[in-house]
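Yeah, one chain of the complex is gone here, protein chain that is, but the others are all in their spots.
Note that the chains are named A, B, C and D in the order they appear, and that numbering of residues resets to 1 at the start of each chain.
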Amino acid sequence: MKKLTKKIGMPPGSLVFTGKQKTEKVRIDIMDYDSDNINEKKTDNIEECFIYKDSSSVTWIDIKGIHDVNITSKAGEHFGIHPLILEDILNTNQRPKAEIFDDHIYIVLKMLSFNVPEGLVDSEQVSIIIGKNYVISFQEKEDDIFEPLRERIRKSKGRIRTAGADYLAYSILDVITDNYFLVLEKVGEQMEELEEQLLKGPKQETLNLLYILKRETMLLRKSVWPLRELSLKLERSESAIISEKTHPFLRDLYDHTIQVIDTVETYRELLAGLIELYMSSISNKMNEIMKVLTIIATIFIPLTFIAGVYGMNFHFMPELEWHWAYFAVLALMLVIGGGMLIFFRRKRWI
Amino acid sequence: MKKLTKKIGMPPGSLVFTGKQKTEKVRIDIMDYDSDNINEKKTDNIEECFIYKDSSSVTWIDIKGIHDVNITSKAGEHFGIHPLILEDILNTNQRPKAEIFDDHIYIVLKMLSFNVPEGLVDSEQVSIIIGKNYVISFQEKEDDIFEPLRERIRKSKGRIRTAGADYLAYSILDVITDNYFLVLEKVGEQMEELEEQLLKGPKQETLNLLYILKRETMLLRKSVWPLRELSLKLERSESAIISEKTHPFLRDLYDHTIQVIDTVETYRELLAGLIELYMSSISNKMNEIMKVLTIIATIFIPLTFIAGVYGMNFHFMPELEWHWAYFAVLALMLVIGGGMLIFFRRKRWI
Amino acid sequence: MKKLTKKIGMPPGSLVFTGKQKTEKVRIDIMDYDSDNINEKKTDNIEECFIYKDSSSVTWIDIKGIHDVNITSKAGEHFGIHPLILEDILNTNQRPKAEIFDDHIYIVLKMLSFNVPEGLVDSEQVSIIIGKNYVISFQEKEDDIFEPLRERIRKSKGRIRTAGADYLAYSILDVITDNYFLVLEKVGEQMEELEEQLLKGPKQETLNLLYILKRETMLLRKSVWPLRELSLKLERSESAIISEKTHPFLRDLYDHTIQVIDTVETYRELLAGLIELYMSSISNKMNEIMKVLTIIATIFIPLTFIAGVYGMNFHFMPELEWHWAYFAVLALMLVIGGGMLIFFRRKRWI
Amino acid sequence: MKKLTKKIGMPPGSLVFTGKQKTEKVRIDIMDYDSDNINEKKTDNIEECFIYKDSSSVTWIDIKGIHDVNITSKAGEHFGIHPLILEDILNTNQRPKAEIFDDHIYIVLKMLSFNVPEGLVDSEQVSIIIGKNYVISFQEKEDDIFEPLRERIRKSKGRIRTAGADYLAYSILDVITDNYFLVLEKVGEQMEELEEQLLKGPKQETLNLLYILKRETMLLRKSVWPLRELSLKLERSESAIISEKTHPFLRDLYDHTIQVIDTVETYRELLAGLIELYMSSISNKMNEIMKVLTIIATIFIPLTFIAGVYGMNFHFMPELEWHWAYFAVLALMLVIGGGMLIFFRRKRWI
Partner (left out) sequence: MKKLTKKIGMPPGSLVFTGKQKTEKVRIDIMDYDSDNINEKKTDNIEECFIYKDSSSVTWIDIKGIHDVNITSKAGEHFGIHPLILEDILNTNQRPKAEIFDDHIYIVLKMLSFNVPEGLVDSEQVSIIIGKNYVISFQEKEDDIFEPLRERIRKSKGRIRTAGADYLAYSILDVITDNYFLVLEKVGEQMEELEEQLLKGPKQETLNLLYILKRETMLLRKSVWPLRELSLKLERSESAIISEKTHPFLRDLYDHTIQVIDTVETYRELLAGLIELYMSSISNKMNEIMKVLTIIATIFIPLTFIAGVYGMNFHFMPELEWHWAYFAVLALMLVIGGGMLIFFRRKRWI
C-alpha cells in the first residue's frame, strides 16, 4: 500500500506503477491468427502492435511486465483506453472487476499460484482489454501459465481459431480460473496435513500454521468473491463485442467461479472447525494434567501430614512408645490412600 | 479435486471423466412406455437408444457408470447436448443446478445415501437430461435406488404412465429427495447417540465424533442448499418441456427441498449446541477437580506446617516439654481443619 | 421422521398418515351459520358434511384426528382438493405455508401449547382449507382451544356471524397466534426462573436446563418464522375468497406474527446472554478457588520448607544450639507470611 | 405480557388496556391554532374535542393516560378510526409502525427516557393519529416532554404555526427522536464508567452490570430498528395528508433514525468488546496467579524434599555426621532454587 499513498494529490488518471517490479524487462508476445494463418512475434516495442488494431484477424497482445508506464500509456493512447482504466492497470491493488465500454471491455482479476517452498499463495494481477478483434493482456510476471493456451491456438484445437476475440478472452479467463482449482487443491492438502498433526497432539506451532492458513484463505476469498459479479456482468452484458455463441462459455465460467467460491467457503468453515478442535484439545489436555496433579496431591498431602505429626518432637507423645504404632500408622495411611483411589474411581477421574 | 487439475489447459468442452470409477462396466437400462405398452431393454451399446429420440412414447435411458467418456460423447452428439453440458456430466464435482435450453433441460444434483458400516454419508452425482419425450439419467454407480420407481411404471401406479417425460423426471428427482430424508434420519440418530454419550460424561472421543458429524453436516448443506434454486428454477420455467400439470408437483418438490434445508440447518444448530455443551461440561469438571484439590491442599498444608514446626530440632523449644502440648497441638489442628471446612461450606464449595 | 421414510418409493400424492396418532377416534364438529341461524352437529361420518359445500350459509367443519386416511381422502375428493395437498395434511412434519388455488386456499401451521408438567412446548399441526363459504380445519388432537371462538359464534359477538368464511378462517388463525403469546409467556417465566438460579450460583443442572430451553426456542423459531411469509401471502393475495373487509384483519395477523417472531428472537439473544453469563461465572469461581489455593500454598510452602530445614538431623547445625534460635525462626516465619499477605493485597488478590 | 394473554378468545378489535396504569386520571390537553390565533384547553371529557374534527385550524389533542378504554373508544368512533387500530393503541406491547389510511395516518412508537436513580431506560408507548387538520396523541404518562414544543407553538417560533397538522406530527416525532439521543448519551456514560471499572480490575459485579447494559441495549434496539421502516414509509407515502413541504423534514427524521440505529449498533459492538475484554482479563489474571503458585511451589517442593531426606531417622546415614554437610546441603538448596529462578526467567515467567 506504500506506493499507493505516494499518489495522493496527483490528478486522477495519473499513470504511476504502484506494485513491486517482478520482471526485469517488459516483453510483448503478439499472436495474430485467423482460421487459416497464424503469426507469432516477440518484441519489446509496443508500437509494433499498433497495426493490429483494425486488422480483420484476431490478435492477442500479451504484455509481460507493467512497471514501464510508458508502454501502457502508449498502448492506451493508440487503442483508445480511458486514462482511469490505464491507472487501474498500473495499480496492482485493484479489486477484480469488469467494465464494459462501447468499443472495448476492461477486466482485471488476480492470477493465483501456489508457491510450494514457502507454502504460500502468490497473487499476480492480470488486466485484459477486449476489443472487436484484439485482446490485450497485462501480466506482472513472465509466467508460462498461458503456454498451453498458445499451444492450443497453434494446433488449432477446439473452436479457438474460428471464434473471435471474445472467445480468446474467455479462454484466458478460463485458464486463470482453472489455476484457482490447483491452488485450492494445494491449500486442501495443507489442511489435511495440519489435521493429521492436530490429531497426533496439539502444539503451538500447529496453531500458528492454522492461523497462517486462515489468513491465506481470507486473502483467497478477497480475490475470489468479486469474480462472481465479474463473470455475471460479462454473461449478462449486451455488448456487441461478446457474440451470442460465447455466452454459454461465460455461463460455464460463472459456474466455475461459484464452485471456487463454494470451496473457499468450505475451507474457511473447516479451518474454523480445526481451530475450535485445537482449542478443545488443549482444554482436554489441561483437564487431564490437572487430574493427575490432583490425584497425586490429594492422596499424598494428607499422608504427609500424618507422617509430619509423628515426626514432631514433643516429649510426651504416648503413641510413639506403643509397639505396633508404626505399623498401625502405615496401615492407616494405606486405608486413606485406598479410600481416595476409590473416591476418584467413583468420580470417574481414573 | 486431483483429476480436475489435470484438465488445466484443455479447451473448454473437453470430455474427461474426473471422478472415481465406481462401477466396472457401463450398463444402460432402457424403459419405453406409453399408457398401453411398456418395453424394457438392458444393453451396453448406447446406439440402441438412438431410435427413441423421436418416438412418441416416453423413454427413460438410465446410464449407470459415466467413466466411459465415449458413451456420453455419442449420446451427447445424437441428442444434441452442448459439449459444456457433457463436460459437466463427466465432472463429478459439479454443484447442483438446472439449465434450461430450448429443446432440453439439464439437471445435475447429488444422490445421498448413508453408509452404515462407516457411519458416513455417501454422495453420488446424478445428471438428468429431459427432452420432449425422453429422459436420460447418468449415475456413477449401479444402484437399485430407482427400482421402486421402475416397479411403479411397470404396474402403472399413479399417473406416471399417462404423464409425459417431465413427470418422469420429476419422479426421479422425488426419489432422490426422499432419500435425503432417509440420510437425515440416520444423521439424526447419530446425533441422539452422541448426546446420550455426552450426558454420561464428556470424552475426547465424543468431541472427535461431534466434529466428524459437523463436517458431514457441512457437506450435506453444500449438496442441499443449491437444490432450492434448482427446484425454483424448474417450477418457474416457462419451458415447453414442462407441462402445466407437472407444476404442482414441482412446487411440492420445492417444499420438500425447503424442508430438507430446514432440517440440515436445525442439525447444524443442534450440533453447535452439543459442542458448546461439551465445552462447558469440560469446564465444569475442571472446576470440580480444582475444588477437590484446593480443599484438600488448603486444609492440610497449614496443618503440615504446624507439624513441621514441632518437628524442628532446636535445643531450646519450651513447648516440647509441656505435658499436654501434643494434645493441645492436635486440638489446634482440629480447630484449623474444621474452620477451613466451615469456610468452604460458606463459599458453597462443598 | 421414521414414518416419512416409509413413504419412499410411493407415487406423489399417496395418502399415508406420518404422524403419531394422538386421539382414539376421529370426531367431526360441524357448525353452520348465517347472521340469523346457527346449527351445530357432531358426527364421525365425513359424508354428512358434503351437503354444506354449496350452501349459502358459512360452514365450519372441524375434523379432530387425522390418522384415519379414509376421511381425509373422501373430504378431499368431494371438496376438490389436490392429492398433493391431502398428502401435506397427513404429513405432520409440514412446514407452515399457505397455498392459494382458484376455489380454495390451503393453510398449514403449528398450534403450540405449553405442557406444564414437563416444562416443554407441545406442537400440533393444524391444516385449514378455506372455500367460498366453508372452512375445513384438521387437528391432530381433540383440543378445546377453539371453544371460545365457537362460543363467540354462538353468542354472535363481534362481526363473526355477518362476515364470511374468510373471516372465520382468520379468527381460527388469530386464536392460534394468540396461543403463541401464551407459550412465550411461559417460556419467559422459565427463563426468569433460570436467571434467578444462575445469580444464586451456577450449577451444571442450570446449564442443562438452559440448553433444553435453547433447543425449545430453536423449535419455536422454526414454527414461527414461516408464519411471516404465510400471513403476508394471505394479505397480499388477490384471491376472490378473501373479501376486501378481511384485509385489515390479515394485516393485524401479520403484525402479531412479527411480534411473536420479535419475542422469540429476543428470547434467543437473552438465552445466549445467560449461557455466556453462566460460563463467565464458572470462570470467575474457578479464579476465586485458584486464588485461595495459591494464597494458602504460597504462604505455607516456604514456611514448611524452613521448618523442614531445622528438622534435619545433621550433627553439626550451629543454629540449633542457639538459645533464641527457635523464636527467631518463628519470627522469621511470621515476617515471611506477613510479607506474602502484603504482596497479595498489593496484587488485589485479597 | 400477562394481560395480553387474558385477551385470548376475544374477538379482534376488542378494546382492552393491556399495559400498566401509569397515571391516575386521564387528562386531555387541547391546542387549537392557526397562524393568527391560538386556543388552549385542558379537560377530561373527550367529547369536548369532537368539534375540532372539521375545523379549519390545526388541533392537537394530547390524551395523557390510556387506561380508560371508554375515552379511546369514543374518540375512535368520532374520528373514524378502525377498531383494530384502537386495539393497537391500548396494547402497550406494540411494535413501532406506521399505517396509512385514506383519511388518517396511524403511528405508534416508543418514547424512551433515562431513569437516573435506577440506571435503567424507561419506555412508554406513544400513538399518534394524523388527520387532515388534527393530530391526536396518546401517551401512557403525564410527562412534560412535549412542553418545549407547546412553547414553540405559543411563541410561534419556526414554521410551526403556518404549517399544517402533518408538520405538527413531524414535530412530535422529532421531539421523541431527540430524546433518544439523550438516552443514548446516558447509556454511553454508563459504558464509559464500566470501562474504567474494568481497567482498574475485573470484578464479578462489573460483569453483571455489563450484562444488564447489554440487555438494555437489546431492548433499545428493539424499539429503534422499526423506526427506520416507519420514517421511510412516511417519507415515501403519497398520502394527501402529508404535504410536499413536509417531505424534507421527514427525510431529516429518517436521517436521525439511521443515526440512532448506528449508535445503538456501535454500543452493542463496544459492549461485546468490553465483555470479551473482561473475559480475557480474567484469563490473564488466572494466568498470573498460576504463575506465582507454580514458581513458589516448584522452587520449594524439591527443597522441602531434600530437607525431608535429612530429617529421616535412619541410624546409618553417613552424611549426617560430616562436619560441613549442613552447609553443603544449604548451598545445594541455594543452587537448586537459583537454577529454578534462572529457568523461570528464561521461560519469561518472571
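One rule holds for everything that comes next: a residue touches a chain if its C-beta (ideal position, glycine included) is under 8 Å from a C-beta of that chain, and two chains touch if they have at least 3 such contacts.
What you see is a predicted model; the values in this text were computed from it and never measured.
Trainee: Pick from D:E193, D:E229, D:E276 or D:E321: which residue touches the chain that isn't shown?
Mentor: Per the contact definition at the top, the residue touching the missing chain is D:E276.
Trainee: If the hidden chain were put back, which of D:W60, D:F249 or D:Y326 would touch it?
Mentor: Among D:W60, D:F249 or D:Y326, only D:F249 touches the chain that is not shown.
Trainee: Consider the whole complex, including the chain that is not shown, and state which of D:H78, D:R159, D:K200 or D:H323 touches that chain.
Mentor: Missing-chain contact among the listed residues: D:R159.
Trainee: For the chain that got dropped from the picture, name the residues of subunit A it touches.
Mentor: Residues touching the hidden chain, for subunit A, are 1-2, 4-5, 7-14, 82, 84, 87-88, 93-95, 97, 99, 201, 204, 207, 211, 214-215, 218, 222, 275, 278-279, 282-283, 285-286, 288-290, 292-293, 296-297, 300-301, 303-304, 307-308, 310-313, 317, 319-326, 329-330, 333.
Trainee: Go through subunit D and note every residue touching the omitted chain.
Mentor: 148-149, 151-152, 157-160, 170-171, 174-175, 178-179, 181-182, 184-185, 188, 248-249, 251-252, 255, 258-259, 262, 266, 269-270, 273, 276-277, 280-281, 283-284, 286-287, 290-291, 293-294, 297-298, 301-302, 304-305, 308-309, 311-317, 347-349
Heads up, the rule we're going with is that only the chains that are shown with their structure count from here on.
Trainee: Starting at subunit A, how many touching-chain steps does it take at least to reach subunit D?
Mentor: 3
Trainee: Could you give the separation in Å between the centres of subunit C and subunit D, each centre being the mean of its C-alpha atoms?
Mentor: 26
Trainee: Calculate how many whole Å lie between the centre of subunit B and the centre of subunit D, each centre taken as the average of the chain's C-alpha atoms.
Mentor: Computed value for the inter-centroid distance: 42 Å.
Trainee: Which residues does subunit B have that touch at least 2 chains other than itself?
Mentor: Answer for subunit B, listing residues that touch two or more other chains: 283, 286, 290, 293, 297, 301, 304, 308, 311-313, 317.
Trainee: So that we know how the chains sit together, what is the shape of their touch graph: line, ring, star, complete or other?
Mentor: line
Trainee: Throw together a list of every chain pair that touches.
Mentor: Inter-chain contacts occur between A-B, B-C, C-D.
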